[in-house]
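For this view, one protein chain was removed and the others were kept in their places.
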Amino acid sequence: MKKIVTFGEVMLRLSPPGVNRLAQTDTLTMHFGGTEANVAVSLAQFGLQAHHVTRFPENGLGRSAAGYLQRHHVSTEFIRYGDGRMGLYFLEMGAGSRASQIIYDRVDSAFARIQANDIDWDTVLDGADWFHWTGITPALSQGAADCLLAGIQTANRLNIPVSGDIVYRSNLWQYGKTPQQIMPALTEGCTLVLGGKVLFSEIYGVVGSTFQEAGRAMIERFPRLRYITDTKRNSISASHNQLSAKLFDGTTVYKSRVYDVQPIIDRIGTGDAYMAGLIYGLLTFNDPQRAVEFGSAASALKHTIPGDVNLATVAEVETLEQGDSSGKLKR
Amino acid sequence: MKKIVTFGEVMLRLSPPGVNRLAQTDTLTMHFGGTEANVAVSLAQFGLQAHHVTRFPENGLGRSAAGYLQRHHVSTEFIRYGDGRMGLYFLEMGAGSRASQIIYDRVDSAFARIQANDIDWDTVLDGADWFHWTGITPALSQGAADCLLAGIQTANRLNIPVSGDIVYRSNLWQYGKTPQQIMPALTEGCTLVLGGKVLFSEIYGVVGSTFQEAGRAMIERFPRLRYITDTKRNSISASHNQLSAKLFDGTTVYKSRVYDVQPIIDRIGTGDAYMAGLIYGLLTFNDPQRAVEFGSAASALKHTIPGDVNLATVAEVETLEQGDSSGKLKR
Amino acid sequence: MKKIVTFGEVMLRLSPPGVNRLAQTDTLTMHFGGTEANVAVSLAQFGLQAHHVTRFPENGLGRSAAGYLQRHHVSTEFIRYGDGRMGLYFLEMGAGSRASQIIYDRVDSAFARIQANDIDWDTVLDGADWFHWTGITPALSQGAADCLLAGIQTANRLNIPVSGDIVYRSNLWQYGKTPQQIMPALTEGCTLVLGGKVLFSEIYGVVGSTFQEAGRAMIERFPRLRYITDTKRNSISASHNQLSAKLFDGTTVYKSRVYDVQPIIDRIGTGDAYMAGLIYGLLTFNDPQRAVEFGSAASALKHTIPGDVNLATVAEVETLEQGDSSGKLKR
Amino acid sequence: MKKIVTFGEVMLRLSPPGVNRLAQTDTLTMHFGGTEANVAVSLAQFGLQAHHVTRFPENGLGRSAAGYLQRHHVSTEFIRYGDGRMGLYFLEMGAGSRASQIIYDRVDSAFARIQANDIDWDTVLDGADWFHWTGITPALSQGAADCLLAGIQTANRLNIPVSGDIVYRSNLWQYGKTPQQIMPALTEGCTLVLGGKVLFSEIYGVVGSTFQEAGRAMIERFPRLRYITDTKRNSISASHNQLSAKLFDGTTVYKSRVYDVQPIIDRIGTGDAYMAGLIYGLLTFNDPQRAVEFGSAASALKHTIPGDVNLATVAEVETLEQGDSSGKLKR
Amino acid sequence: MKKIVTFGEVMLRLSPPGVNRLAQTDTLTMHFGGTEANVAVSLAQFGLQAHHVTRFPENGLGRSAAGYLQRHHVSTEFIRYGDGRMGLYFLEMGAGSRASQIIYDRVDSAFARIQANDIDWDTVLDGADWFHWTGITPALSQGAADCLLAGIQTANRLNIPVSGDIVYRSNLWQYGKTPQQIMPALTEGCTLVLGGKVLFSEIYGVVGSTFQEAGRAMIERFPRLRYITDTKRNSISASHNQLSAKLFDGTTVYKSRVYDVQPIIDRIGTGDAYMAGLIYGLLTFNDPQRAVEFGSAASALKHTIPGDVNLATVAEVETLEQGDSSGKLKR
Partner (left out) sequence: MKKIVTFGEVMLRLSPPGVNRLAQTDTLTMHFGGTEANVAVSLAQFGLQAHHVTRFPENGLGRSAAGYLQRHHVSTEFIRYGDGRMGLYFLEMGAGSRASQIIYDRVDSAFARIQANDIDWDTVLDGADWFHWTGITPALSQGAADCLLAGIQTANRLNIPVSGDIVYRSNLWQYGKTPQQIMPALTEGCTLVLGGKVLFSEIYGVVGSTFQEAGRAMIERFPRLRYITDTKRNSISASHNQLSAKLFDGTTVYKSRVYDVQPIIDRIGTGDAYMAGLIYGLLTFNDPQRAVEFGSAASALKHTIPGDVNLATVAEVETLEQGDSSGKLKR
């Protein structure tokens, strides 16, 4: 069984039932999520041995968060516990022309207090087949950025493929560094990057007039890179989206079908579901076209599942990937 | 008031709230359902005097199941209680491109343990205007098949019309007999059969290149037959289907309008809702076209009602049958 | 901050969870609503100082109703308490081709028992910038009609703009008067009327072959009138509607865009949301076109919010009014 | 199987979840109850054939109320439907030193509009073994009192035993008659009366210094009477009561044990549970001591069951009646 | 109507349903509470005009918190909105021998960021009859302590009575000051102090061997003081407590009855309920004995009410204060 390692913050998500607004609810539904942990949970459903590495507060919330990951078959053996708070976010789910809204409350979390040496990466990555990170982690604190860099470098030393979703959130990055200072060293270690030409230009100064050209320039700049991937979303409403993805391997751009998604049950984590599906595809199929299709189908399915994480199985993704979107009852 | 009798297993259905998956829920919603009992409940909403005949375990689950039927105005006076378990099924409701999934857990139920003589059919069918059965019942056990045959033969003797939905589920039929051995004798007694040309060929060896031709051949083979009916479903997704039905009376094929159903709240029991609507129509209208339209409209409405059973009234079905699908608020 | 005053009955709404039918639920969800109070709540969300004037029973239900208005930032300082019951309505929410259904239970409510002098309108309307009423109130009792007339006349004396939604419900008006006897005097005091040419003709005998002509005739008949407005709804199903509105200022008919609303979460109070948006627009923008667009966008958004009242903010309405219906997640 | 008939209003009960107050809830739990119907439901659980006679509004609430009785095995075949509203009550459940509170909203219900001839008592009471009524019914309207009297007289003519719980609620009796005018004729027809010496004196002017003496005087005054019974409750708190009952047969006073009830889950309908238990006991045991013990044990058990009705079985009551209050798990 | 002003932080409380543990729940129930706001809500139920002064984050959580206070009739007109987070606490409710547990998450809240001049105390306290604060506020930040001091001094200048609950929580006080430095100046302004001899000695160095002697010494040290009060709790289990209180007016110690509280529904805020009852009593009765009895009865009742705030009415408290703890149903 393939072993995968992810690293990043997990937050407690609190949302009113259904599409109620915060101002009219007296109950909140709990989920836990975080972009990297979402990838781990999804890969665990696909049958891989997924380990998520993070740092939790040493209290009932931290233990519940670990319980959530375990319940969904992710190993928590490398999680550290200590001071700091549980990162939170409040999600008001939208519908139709009303957008969903998030209030983040993650400042000074136990994860943000992680230090470079808190994780013994040699032990964690021993025997691993993939390591995944995102641009959220280095945006949180110097310690998180340092610890991540140590992880990537260990993975490189052990010849483990590394994927990075280089997502940029401008309201993070409060600790005195810019992505331009921090991201290049992290990207050096990557085999696969999720991002588009705007981000490539802003963060690395790498330019190209098309996805393919920008991708080629990225591969030149970061020689370890073998794949560039990106997703595309046409938002007709909060309940109706159209999705697709593409994958560039330095030579060819492989494009997935376009998925028409309606209704949308829960849009959170659908990008992470794509990434997990793509990683699964690359590790399994030796066929970039099928990998990008598998990732896109996984992402489409995630829109039908409440919570941040994709609880779809390989069989379900394959059904959709192979063109059956009929949703016919399975007995 | 017309009296109708149905016969078959009722199962406790357990499903996570909303479209949650089993792996993420700590609560299950209860409904009771079974293809024949669903027909009875629907006809009870239409104002007929519906009796469902079955066998339940003699415990709190059996009593709750009876309470469920009674709550929805079906008489339980002919239900037997005894050993064996309550049949169950777990339903994970899908959405969009994610299919609903059922885990059946009905082996060795109290109903499957029924014996040929457990029901006093002369008493049960006294004064009845219709008797309905389906191909699920003879698939469960020799006792169930025997008891059903006794019921059909009694109905025939008393000149009560009999309808059979000849649905075939290959993972049932575990007791040593095949449908080819059992179904013909049951079908002999039918006035109306729900099925299509594939089933006619597989089960009875009756062939015809169109619905009409196959229907004509069935009527030749089973002289008591007056009507053949079938439904058609185009599954765009688990949330969006298109439905229609047709009815053949030996001469003419009457086709219903096509109903575009979106969103789908609960697809379970929509075929049974059609059958109940058709039976009501045939008993009431003396107009095959109107009967098949009434059945199709009833089936379309069932998609908007949670649970296995159609709780729509005659007035609601007529509104839709007469072309008003606007869903305008009624004050 | 602009002060607005509304006057009318508030009912406790009781509805099964989701789209369940009354016959299958053991729980009811509570909301409070009433066409005039709905306008007040919506304007309170837009930041205005909204006061609702009504009469509640002096018991836990009346106090809960007041608490509901306060929770949503409406002042209840002018509410009276006394004998009589809480008005109620039971709402069964439909979906697709199944219509929602309401059972009213409001006879002899505490509000219907209000008397002409129960409200000190000079105090209530002191400093007010708008007064709003609807045709439900004078339909309930002579006392309610008298008290409303006193309010309108006070507003006229204080030069406060008055809007009237002249909705007509034939099953109300049980106290011996007809709308033809009562409505003209109330309409005399109006600056703005919501209604269409059929109502104008039936209630006032004012005729016109188009909305514009009928509007012009109304303005002639009621010289205080400056605006006529109306909404239009195309009901494709209970889950899918198309909406628009128009506003006539004596010269020009301003038409809003057509909003395609799908899915519909809760259709109740969407007309009131339009009225609140229009009032806000007229008080804020000095641009009739923008006012009618703001009202229509507000109404469209209300369809996504559970309950009778529109909890959308100005920023949310403006996003939609300015053409962004993408529902993209806001972080 | 013994047939029992009860007659009276059934109300929809609405209560916040748990012990929340009305002012803090957004959800209400539904139950249906009424003192006479509660007796019918309890006897149905004991295996008798119970029919409740009442009049419901012809809408979804009336049909749900009938469904509730049917679900709990009470026959509704003699229920009438017509105009008028569903009677309601709002219940705030107390705990410890905080009392439960009820807001009644039952004026002008469909039941209160019943007329003397609405029920064909000869058909209803055909073959009945017991008829039960209470002092609530004649307090609601002249029609209800008349219809009840017709029922009692029919029972007398058919030699069916009649029990009357002569409960007096002063805030009812709004239609112009007093209990002193109405109750004696109803009591004439009774075999068994539930009440105490204060009521006997106030309503009938029948006095006695002890329960026994007052009972003897009642039997003299109403020669058809064979039994007088009463219950006693010591309220330590809303969560802790002590209960007992006594039964006088003209000769001996049979006293039950004292039941210490803690915790109290739902106190509503516990008197009705006693009455049902006593009726069952008198019909079954031919032993007044055992009958009063059975009734008291039934009443004690009802305190542990949510809702107005006693869902305990004969076996459960017998366990407690025979002294086992250990509550040990039954597998 | 008497006007009362309270000042302090309000937190969002999140707790699993019932007595479930955090590790086993997927839903959290919302309440809002804070020791000073709890006093305001309780006094609002008693019919006083209560204003709570605080600072909330300018987002949906801050607006929901204000809505909560308004729903329970507390005025929020003097509340400020700005940066910082919503203070939170997670509550796991215990039972029997299992203690309830709280995880606080209130660091850097919008309230803690309040500054000395953020509140215009002259406007806020205009016409006020009482001002209440607690030792939580000065423990949170220098700004909160400064702002509170300004409030107390304004109240003193306007001759408004001031009460202080001098509760000491050692894990607060993180901003560099000690209670010994901060509390004396605040206590200078008090008319009434809630505390005991241990606190008096630790915080002020004021000693006395009994409550009476220590109280006398406090009054000497703080000449504005007229009353010292304290509560006493005997914890038999998390579900069973015994409560009493005493009030010293410089001359006499008035002791309340001892209340045996079982079961305990929610123990949070029961001290605040005492304080509110005492304030109400002192403002209303001119009888110290009755005031302390009213406060104790209010506190006992609060144990039966879910949430942080006491929703009991004056009538309910008086029933218990006058010795009726029978919890008998009120119709």
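Every chain is named by a letter (A, B, C, D and E) in the order it is written, and numbering of its residues begins at 1.
Everything that follows uses one rule, which is that a residue touches a chain if its C-beta (ideal position, glycine included) is under 8 Å from a C-beta of that chain, and two chains touch if they have at least 3 such contacts.
Note that the coordinates shown come from a computational prediction; the quantities given were computed from them, not determined experimentally.
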Touch with the omitted chain, as defined above, among E:Q180, E:S235 or E:Q322: E:S235
Sole contact to the chain not displayed, among A:P17, A:G67, A:P184 or A:G250: A:G67
Hidden partner interface residues of subunit A, rising order: 66-68, 70-73
Contact footprint on subunit E, counting only the chain that is left out: 18-21, 23-24, 94-102, 104, 169, 171, 235-240, 263, 267-268
For subunit D, residues in touch with the removed chain: 71-72, 259, 261-265, 300-301, 303-307, 311-312, 316, 319-320, 325-331
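In the analysis below, only the chains that are shown with their structure count from here on.
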Chain pair equivalent in interface to A-B, over half of contacts matched, among C-D, A-C or B-D: A-C
Interface sides of subunit C and subunit D: same vs different residues, half threshold: same
Inter-centroid spacing, subunit E versus subunit C (mean Cα positions, whole Å): 41
Computed distance of Cα centres, subunit E from subunit A, in Å: 45
Residue list for subunit D, restricted to those that touch at least two other chains: 21, 23-24, 26, 67, 101
